[in-house]
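Complex shown without one protein chain; remaining protein chains in place.
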Amino acid sequence: MIDIRAIQDKLTIFSNEREWDQFQSPKNLSMGLVRESAELLELFQWLTEKQSIDIVHSEKQMLLVKEEMADVFLFLVRLADKLDVDIEKAALEKIKINESKYPINLSKGNMEKYNRRNK
Amino acid sequence: MIDIRAIQDKLTIFSNEREWDQFQSPKNLSMGLVRESAELLELFQWLTEKQSIDIVHSEKQMLLVKEEMADVFLFLVRLADKLDVDIEKAALEKIKINESKYPINLSKGNMEKYNRRNK
Amino acid sequence: MIDIRAIQDKLTIFSNEREWDQFQSPKNLSMGLVRESAELLELFQWLTEKQSIDIVHSEKQMLLVKEEMADVFLFLVRLADKLDVDIEKAALEKIKINESKYPINLSKGNMEKYNRRNK
Partner (left out) sequence: MIDIRAIQDKLTIFSNEREWDQFQSPKNLSMGLVRESAELLELFQWLTEKQSIDIVHSEKQMLLVKEEMADVFLFLVRLADKLDVDIEKAALEKIKINESKYPINLSKGNMEKYNRRNK
């Protein structure tokens, strides 16, 4: 269980203390989110897929991975707070959408995007 | 409170039913995360910052925003499950790191990156 | 006029000397391209649009902008070399596609994506 409200409240206090709220428009937060995701991507860029699976055995690399994943999460929950989005509800709804977009019989063993299927 | 375990379990079942696990290396999931973040970014791309704040008043746009935020979250929690990362713990630790990287007296009113300060 | 062949040849020599060719699959190069684009984005993240226009007056910032733009370009032309893509030809064709996707009368003063128009 993640106490998302507690994290969002910490972020609000953090921003208020630094007078950063003025910079944190949804537009700018979405830029931050992409940037942090790209920093996470960078950790996997030159690894083979097999090496990316084995990264769990490197304590040093996992520290970096956790830090970048945290950054992505923090930008996402800050944005959710700003836009009053219930992340859990949105996630559960999206899983349902995906279940209908990707029916088991059409999707088994291939990840072809639903709108490219049969093209 | 987000029941992250429940969401991760749903995603595991979803992938297993479709035999998608073979494609979901951390490397590939990190690519998905960036891509979904970029789709969220796209919704704000041509808006002014003011317009991005006012997006909450557009039901149609907010549906899209929620869906893209959900996608980002789902890739993130799937990756966390694969790499056995406790997102909440990582987030709380990162907030502490940020508090020391960005002391209030140096950071008030400017978001200059800590490692560019005074350059 | 950009002598793209000369740049691609320099990159080939650079990679061969370092035995980096083994890492430079199109998949990995596309990851590098996103990452470099995100580093360029970072330079504009907390700026207003007006400030992003005025960045040309900051010699220090423009040095960073040029370096990140160069990185994006280098990944793109390396990928083009690997996949035998004629960038100029592709660009000219895309401009034509855009001209038909965005007819002047429908697009004047708004950048709504062609496939969202009238939705």
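Read from first to last, the chains carry the letters A, B and C; within each, the first residue is number 1.
The criterion applied here is as follows: a residue touches a chain if its C-beta (ideal position, glycine included) is under 8 Å from a C-beta of that chain, and two chains touch if they have at least 3 such contacts.
What you are looking at is a predicted structure, and each value in this text was computed from that prediction instead of being measured.
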item: Positions on chain A contacted by the hidden chain, ascending; value: 31, 34, 38, 46, 48-49, 111
item: Positions on chain B where the hidden chain makes contact; value: 23, 28, 31-32, 34-35, 37-39, 41-42, 44-46
item: Residues of chain C in contact with the chain not shown; value: 1-5, 7, 10-11, 14, 17-20, 23, 25-28, 30-31, 33-34, 37-38, 40-41, 43-44, 47-50, 52-53, 55-56, 62, 65-67, 69-74, 76-77, 79-80, 82-85, 87-88, 90-95, 97-99, 102, 104, 107-109, 111
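One rule holds for everything that comes next: only the chains that are shown with their structure count from here on.
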item: CA centroid of chain A to CA centroid of chain C, Å; value: 24
item: Chain centre separation in whole Å, for chain B relative to chain A (CA means); value: 3
item: Where chain C touches two or more other chains, by residue; value: 31, 34, 38, 46
